[in-house]
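Handing you this structure, nothing more for now.
One chain of protein is taken out of this complex; the other chains stay put.
By written order: A, B and C. Residues from 1 in each chain.
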């Protein structure tokens, strides 16, 4: 049952990009969530902004013994996350999971990448 | 009340860059601070150098349930941080927060990015 | 005996790339494993996917006081890891080790890099 139940990604920013690019090359921001347990994980995501109330909760499930590379770009319900805007995210799961943060910035002619383990608790 | 009260970013370096670039593309270094608590966070920042006494304290506030993506480039009081100079930073908050470090290096024709969770304690 | 026995890299993705490139420049994903102990480390790796059962175990050894920069591209037994596919990895060692994750993405004319300490337990 490796992992923790609460995770924070303090950095968040989806670069504005050309929407006609292919899915693997368009700028995106991802929370990679591993659920190595034998039980389905129910993950509740809250998005924090600089100057407005938080958005969410966004509800996602990660099946037992599966990984989900969740793009913040794809979150629609209850609202999309605006491009070019600073945010942070809090992920709360009912079973232990591990969360890693990755961004591909494809605005220039070559890509830039960043990644870090998120901050986990409990 | 997720987070810790003391954070260190041991890497620090603001690449010298062309000041006429737009704000989202000019080289910058950021401390992304999430305050997920219901209380305002008062954060005291100290900057350490290789060969002189520390600078600061710099005082910033992060409202309750808000994120602040603080650019070290923007710190002015008590003094600006010189470009092209090695430094480290210590952030001390009165409520638990989470800190992630990001740099965009835009000196070349394409951007390079780095990011990591900071080192947290207490 | 520095380190931990269980490590997770939640992000995993080997960019599809030109197989004629030299080994140091072709896109690859690496788990850097340090065994600073005086005993050989036996590491068992499980790969998790989004939509199928996990693959593995992959068995690797790291000699005493040696480092292994293991490319996921090189894992063959019991099966290769498909390119362009989301995955996560779990590494379990019988002695304490330290694991760091790095990717070189060489698809564009210039390289992009990411790295992070993995998530460790026990």
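The rule is simple: a residue touches a chain if its C-beta (ideal position, glycine included) is under 8 Å from a C-beta of that chain, and two chains touch if they have at least 3 such contacts.
This is a predicted model, so every value here is computed, not measured.
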For chain B, residues touching the missing partner are 6, 8-13, 46, 48-51, 53-54, 84, 86-88, 90, 101, 103, 105, 107-110, 112-119, 121
Would you write out the residues of chain C that touch the absent chain, in ascending order?
-> 2-3, 24, 30, 32-34, 36, 65-69, 98-100, 102, 104, 109-117, 120
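Following the convention adopted for this analysis, only the chains that are shown with their structure count from here on.
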Mind pulling the chain B residues that touch 2 or more other chains?
-> 110, 112, 116
